[in-house]
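Could you have a look at this structure, given as structure tokens, before my questions?
Showing subunit A:
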Amino acid sequence: MSPTLRLDDVSLSRDGTTVLSNASVEFSAASTTFVVGDSGSGKSALLKVAAGLLLPERGSVRVDDTDIYTAAESKRLALRAKIGFLFQDSALWANRNVLDNVGLPLLVHRRDLSAADIADISRSRLARFGLDPLAAARPHELSDGEQKAVALVRALVLDPELVLMDEPLQSVDHRLRSRIEEEIGAMRDRNCTIVAVTHDEDLTAVMAEHLVVMRAGEVLTYGPFDEVKASPDAEVRGILEHVLGEIVSYDTDLLQILSGDGPTGLGSERS
Partner candidate 1 sequence: MKFRIRYADQVVGLFVILAGVGAAAVLVLAGVNQRWFARDYAFVSRFGSANGLSVGMPITLKGFEIGRTSSLSLNADNSVELGFVVFDTFYDKVKPHSVLELASNPLGLGGGLQFHPGRNDLQPVAEGAFIPSLDSAAGRELVVRGAVDRPAQDNQINDILDSVGSLVAGLDAAVKGDPSGPLGRTFVELANVVGEVQVVLTSVDLAVAQIQEVAVNLTAASDNIAATTEELRDPTGLVPRLLDPQGSIATFLDDDNLLFDQVDSALVEVNEIIDQLGEVADFVSDQTPQITGLIEEGRNTLSVGQDVLEGLSNNPLLRGGITREVAQPTTVQGFRDEDF
Partner candidate 2 sequence: MAVAALERIGRDLRARVRKLFYATGFFLQVLRHTPGVARQPHVSLKGIVLQILFTGYEAFGIVALVSLSIGAIIIIQGIALLPRFGQGELVYSILIIVIVRELGPILTAFIITARSGTAIATELGSMVVSHEVEAYVAVGVNPISYLVVPRFIGVTVSVVVLTIYFSIFGLFGSYLVTQLIEPIPLRDYTQNLLSALQLVDIVSTFFKSIVFGIVISVVATFEGFAVERSSTEIPQRVIRAVSRGFVLCFVANAIITLIYYL
């Protein structure tokens, strides 16, 4: 059973500027939620707080009923195995080769596996993305897109039930993009709880079941895709229009977008 992720009243500031203020949001079990907002609106911070990587100054983050920051260490460790996190900049470990990057989560959480097993599993997972030839390479030898793909493999190697992804399609080439989209689809089919931050309107349009709209560290609204899209709030509409481009304004044919012909102008922008 995939978990529910809840953020209550989360606030975070850095060097005196507010990054998140009283953000409350619930990512329900087995749902796919996309977090949208302008650059610097706190999307990445929200994701990191939700994944237990960024300690908020106030508020709580719960996975089902477990507070991700205050739980006992053993419980938190067990929780880590259930959460996959994809970093915006991949964050591969530079001092390990690709195979070891993928294998480390297994090494930490699957103590029953031998080193050979871990290598086998890692290799087969890489093969799914066609990355197995790069197994011995160091991260700096890979292109950004390849790094992203390896990072995704690493995030998913433990088959997590809760997956958080920060810009999964950023700087990814066409071939890998479709592989990643397939992988996300597969996760959805497995009823994983998926949270993604993206500027990619195509992906949002195709995958998003729920939307979280953020502005300047605040969660303006969240809810099912259609409800949010139909929000009368001018501010929400403005952001959606900005992020999702024509989808809101012109009710474009979705099929056209699915076929990959749609504009992808904002895809490379950092959040």
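Throughout what follows, a contact is a pair of C-beta atoms (placed from the backbone, for glycine too) under 8 Å apart; a residue touches a chain by one contact, two chains touch by 3 or more; residues count from 1.
Keep in mind how these were chosen: all candidates are chains of the complex that A comes from, given by their letters.
A quick note: this is a predicted structure, and the numbers were derived from the prediction, not measured.
Engineer: Out of the listed chains 1 or 2, which is the one touching subunit A within the complex?
Structural biologist: Contact with subunit A is made by candidate 2.
Engineer: Please give the residue numbers of subunit A that touch candidate 2 in the complex, ascending.
Structural biologist: The touching residues are 48, 51-53, 76-77, 80-81, 83, 85, 87-89, 91-94, 104-105, 107-109, 111, 154-155.
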